[in-house]
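The structure under discussion appears below in the form of structure tokens.
Excluded from the complex is one protein chain; the other protein chains are retained at their positions.
As written, the chains take the letters A, B and C, and residue 1 is the first residue of each chain.
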Amino acid sequence: MIIQLKPGLTEKEKSALLEAVAHIGYKASEVQTQFRQYLVCVGKTEFDIRRLGTMPGVDDIHRVSDPYKLVSRKWRVEDTAIDLGDGVVVDRQRLSIMAGPCSIESEEQVEKTVEHLLKNGIRIMRGGVYKPRSSPYSFRGLGLEGLKMWSAIAKRNGIKIITEVMHTEQIEAMEPYVDIFQVGARNAQNFNLLDALGEVDKPVLLKRGMSGTIEELLQAAEYVFSNGNEKIILCERGIRTFETASRNTFDINAIPILKEKSHLPVVADPSHGIGVRRFVADIALACVAAGADGLLLEVHETPEKAASDGQQTLNFQEAERLYRKVEAVRKAVVG
Amino acid sequence: MIIQLKPGLTEKEKSALLEAVAHIGYKASEVQTQFRQYLVCVGKTEFDIRRLGTMPGVDDIHRVSDPYKLVSRKWRVEDTAIDLGDGVVVDRQRLSIMAGPCSIESEEQVEKTVEHLLKNGIRIMRGGVYKPRSSPYSFRGLGLEGLKMWSAIAKRNGIKIITEVMHTEQIEAMEPYVDIFQVGARNAQNFNLLDALGEVDKPVLLKRGMSGTIEELLQAAEYVFSNGNEKIILCERGIRTFETASRNTFDINAIPILKEKSHLPVVADPSHGIGVRRFVADIALACVAAGADGLLLEVHETPEKAASDGQQTLNFQEAERLYRKVEAVRKAVVG
Amino acid sequence: MIIQLKPGLTEKEKSALLEAVAHIGYKASEVQTQFRQYLVCVGKTEFDIRRLGTMPGVDDIHRVSDPYKLVSRKWRVEDTAIDLGDGVVVDRQRLSIMAGPCSIESEEQVEKTVEHLLKNGIRIMRGGVYKPRSSPYSFRGLGLEGLKMWSAIAKRNGIKIITEVMHTEQIEAMEPYVDIFQVGARNAQNFNLLDALGEVDKPVLLKRGMSGTIEELLQAAEYVFSNGNEKIILCERGIRTFETASRNTFDINAIPILKEKSHLPVVADPSHGIGVRRFVADIALACVAAGADGLLLEVHETPEKAASDGQQTLNFQEAERLYRKVEAVRKAVVG
Partner (left out) sequence: MIIQLKPGLTEKEKSALLEAVAHIGYKASEVQTQFRQYLVCVGKTEFDIRRLGTMPGVDDIHRVSDPYKLVSRKWRVEDTAIDLGDGVVVDRQRLSIMAGPCSIESEEQVEKTVEHLLKNGIRIMRGGVYKPRSSPYSFRGLGLEGLKMWSAIAKRNGIKIITEVMHTEQIEAMEPYVDIFQVGARNAQNFNLLDALGEVDKPVLLKRGMSGTIEELLQAAEYVFSNGNEKIILCERGIRTFETASRNTFDINAIPILKEKSHLPVVADPSHGIGVRRFVADIALACVAAGADGLLLEVHETPEKAASDGQQTLNFQEAERLYRKVEAVRKAVVG
């Protein structure tokens, strides 16, 4: 059960509510986000919800049978829109393309990518400065200095930045330079990281874990929301199965399922979802046809020379061909 | 290595070829299909392929490193088209919709479905008369009598029939009434059934196994082809993973990968791929966007009353809305 | 619900029972096995089971909530023992080792294997004469002639034979020479084959499918039982997962779970379960420790020279070392 509190409610009203909740044997968690205040109440006994709903200080009240609560569609019927400022919004009214290289490499690379984005009307750039690596001996990214350089160029050009954060200790330093914090598949159940991102007033994009269920992705989102941050984007990026012909098995089913179960925007990462450059466009178009609200795409001027893992990276020409088709498919589907 | 033999080659020429193949330590399998004669040669030693290529009786010769041979794109560059007669063709130039109920139930049901298909310009009807069931106590379909009834109505209306064959002993009796034999996921590696379908001159649609790899699907096709039947259609229908929010995990990646690896038409079964009625249209559109050459769709006038398993079945109105979008997406993708 | 009928019941008594079952809205399937006659009744309404239980002709009656019925422990509490004759029994009172080569190759090979078995007190020999192969161009076994030769040697030495049957058409010819019919993982849901094996009075060993659930294995057994054959052995042989360091992921959990859910003997195939010769003994011992009632083991005098796939085959010395440890572990566990 979720109780949304009235903006101006008094401490006394809140106490009365907490007492009433305890009285029916429910455990209440107080949630204060950048927008609202809630009581999330977990328990099992049956009772008449109207008795609580009419108490002073209550704005709205709902039963939510899902294991996740605040991110559930059962709680919030209207879609959530994430405003990045300067007219850049991630929501269900448009398709948000987030394109860029696997790793940020140099000023020149960033400049060229920004130019490519501007030419194609794309407002969000992806790129890695902290890279999760299976081997401790691999290149782990340019780090904070790379991010600062990138951010300066992006801001100058009205481009927003999405990049992966791997560790709570990175958050504070990254914050001024980042527009969307990305949580990678390997950290999909790093609950301390999720908690910490709940305390920041910046959008968070959550990638599904390699063996993460759809429900677990929504519960990860619940961590962020219940710690205070309502600005969450969900991302399908493929799961691990027995099939070895592709890098991951992209779970296209997850797109309509997530859109039904939650009010949050749902984007897709076809680049990692299939992991093979010459098939990325096919999967990207499939994502759009299935209803994705956005695409994370790896693009690089010369994928063959990319600092890391160019296997699924499109070059600028391939990407432009894709952008045009993406628009046409979107139109065909939305009608 | 595959050697395509000249139509008129003499026994003597063939003997000389077989001897030459044996000489280099390769094992040759003679393949005679409804169209052509081949020698499929398996071995490991390196040799100059031109020495064999210039021998009399050789039409074409190619090395094929894939574990499957005759169905490989490395052997045949042009796409295979499956002609069902009366202007109905399954190939890569058009999108073939195959719609119909899970099970054939009654004359009335067939009549109504045929009417729905004709109204929407669909020429192939799917339906089950032999149903694979987890439990021996479930309804197993109307069998041959149902097929005969269905076929009579379909022929009268110029509609082609695709239906599942479960057993070699069913083939002969079914053959006059069937336009495409379907092999289900549970029989994906029933090699005796595949062998027997290789001896029939009717198209065969092969569904991928529940835990079947893309390579295994192609090897199943190789069984049919090498036993004499070149008319094969490949079908992605979802694989089994840990995710329980959908009935299967539809492997959208398989569509472009199969199209690259093979010259055969590649169709998709979104109904079983997600297994949830209200999401089937999203996945169907995704299949088309990813390049599927056809769709298997479960439709029924009243899915709630279907004899078996209406969970993923669209009603006629839902199906019609989907057909229109399918066309629009196909246009957007093909350009 | 299962109703076990009295051996001598009259047609009139049966009719009355069928009518009573129909009256409560249940669908009854009549099952006649080599031992008994049952009515398996499927339905949903609640009713007082005692009303049926007191009717004439009823020997025993039970509700069974599992999707499988006759093979369920909820129906039969005592363990099933499979008597192969000549004092060879597969049951839960002893550990039945079934050892032998992947493929039957020659008289000499069979003689040597039999000698190895006799020396070690093993009474059941495994071996393939019909081999399921991913590629149609691979060696498919010696077939019926090989089986006859093998059987002659085995009978002379008091050794029982277990071998794979792939197709209903093979059953009749194989039957005189086979002591246990094995159904392979690829045919785990070949329902026509299961039906046909239900009509034979020979034990059937069912391997779990590559992506088969424990429940599906039990439902496959239900097919055989409900068609008339109570002599069934269940076999865990590993499932398909993302892990590539072993050929399959051996699901050791399945052993105690199957033993609880069913009254049938449960054996294990560690050779295919891990697929790597030098680890087979470790997994075999684990199977015994987990409670397996038998082991299928690939052994060959010279695995390096085996006709097919010697990767997981032990040589005679390795096998003998294992047999000794198997006995010690069995003793340690049973106490």
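Quick note on the criterion: a contact is a pair of C-beta atoms (placed from the backbone, for glycine too) under 8 Å apart; a residue touches a chain by one contact, two chains touch by 3 or more.
None of the values given here were measured: they were computed from a predicted structure.
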Selected from B:4, B:241 or B:313 as touching the chain missing from the view: B:241
Candidates C:179, C:195, C:251 or C:269 - the one touching the absent chain: C:251
For chain C, the residues touching the chain missing from this view: 211, 213-215, 239, 241-246, 249-257, 260, 273-274, 276, 278-279, 282-283, 285-291, 325, 328-329, 331-333, 335
Interface with the unshown chain - residue positions in chain B: 240-242, 244
Residue ranges of chain A at the interface with the undisplayed chain: 27, 29, 40, 42, 67-69, 132-137, 166-169, 186-187, 189-192, 195, 209-211, 216, 219, 222-223, 226-227, 239-240
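The rule we apply is simple: only the chains that are shown with their structure count from here on.
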Centre distance in Å when chain A and chain B are each reduced to the mean of their C-alpha atoms: 39
Averaged-CA centre spacing for the pair chain C and chain B, given as whole angstrom: 33
Per-residue multi-chain contacts in chain C, two or more chains: 240
